[in-house]
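Here is chain A:
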Amino acid sequence: MLILRYLFYVLIFPGALFTVLVGWLLAGLDRKVIARMQRRIGPPVLQPVYDFFKLVGKENIIPAQANRTAYKMAPFISFVSLSVIMLFIPIFGFTAVNGVADLIVILYLITIPGVALIVGGSSSGSPYGAVGISREMVTMMSYELPFVLALLAVAKKAGGDVLVFNLTDIGEWQVMNGCMAFHWSMIPAALAFLLVIPAEVGTQPFDVAEAETEICEGPLCEYSGAPLAVFKLSTHMKMCVMSALFTALFFGGIRTGYVVTDVILFLAICVLVTLVCITTVHAVTARLRIQHLFKFYWKYVSVLALISLALVWLGA
Partner candidate 1 sequence: MFDKLIKKSALKSPWLFHINAGSCNGCDIEVVAVTTTLYDAERFGFKIVGSPRHADIVVVSGPVTLQSRDRLIRTLAQVPEPKCVVSVGSCPQSGNVFKGSYAIDGPLEKYVHVDVAVAGCTPKPQAIMEGLYEAARILEEKREMIRKAAKGVKGS
Partner candidate 2 sequence: MILGNYIVSVFLIVLGLWTLCTQKNLIKVVLGLGIIDYGVNLLIVSAGFNEGGTAPIYNLAELARREAVFFVDPVPQALTLTSIVIGACVDAMALSIVIMIKKRYGTVDADEVRRLRG
């Protein structure tokens, strides 16, 4: 019986299918809103679905110099790990699988898709792939510092003097003393987290690793057909996972009694978060160079997160 429940969780509700659909929804809305911001009609909201199935229909070429197993396995690992992460993030009181992962574990589980992309790009044997993975790794290094600072600030705020890393407990704490985002000392951490999401997902200003113009899609340069479709899908799923994590950590205190209304409200906030942090930033800015991206994250965003960490440590 437990297996069936886990199977349902992992394949249907908060696991693979739910994340895929929400990812497509977020990506479709993202492209549509950007188009609207530039006063053009823009693609239909279902465009990511069409992209995915068009790529699935295409021929899948494996370059001769590629290391076949790693090349084929990379997209799988990325897709699978993302769909498993979604189970541990509490959706307003409903946590699919509780007691398996806490803040630090989520932080590491989120690096697996990044590493899968890197292994894929490096095993394809193309020089563009090499440059792409080097930029991808530097991006990961740069957004890790503010990400960690924000998470530790949340843990300290929710914990007081006992160590609280479990997401569900953070949710319960927010129910009692109001959402994390409404505490003034946590506003800088929320802002820092919002700035980290586009870098982690790899959208416009921070997509230095998959820059179409300079290094023709970096690690994805050699991918075509179904593996490319899965990689694009996992980028959309990252959008869903990261905005869900943000909502769970900073707006976790909202409870509406029923799971269904909880989920709908959760999705609404996720869409709002994505539109704020990914779409507007994408529509407003141009792509950064890699050292500016690194400096931006280690100087400005981590100072923002540090402010709230210091405030929380001073008891605010």
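Basically, a residue touches a chain if its C-beta (ideal position, glycine included) is under 8 Å from a C-beta of that chain, and two chains touch if they have at least 3 such contacts; residues count from 1.
These made the cut because all candidates are chains of the complex that A comes from, given by their letters.
Because the structure is predicted, anything quoted here is derived from the model rather than measured.
Asks: Of the numbered candidates 1 or 2, which one touches chain A within this complex?
Replies: 1
Asks: For chain A, which residues are in contact with candidate 1 within the complex?
Replies: Against candidate 1, the touching part of chain A is residues 31, 35, 38-44, 47, 49-54, 56-61, 128, 211-213, 215-217, 220-225, 228.
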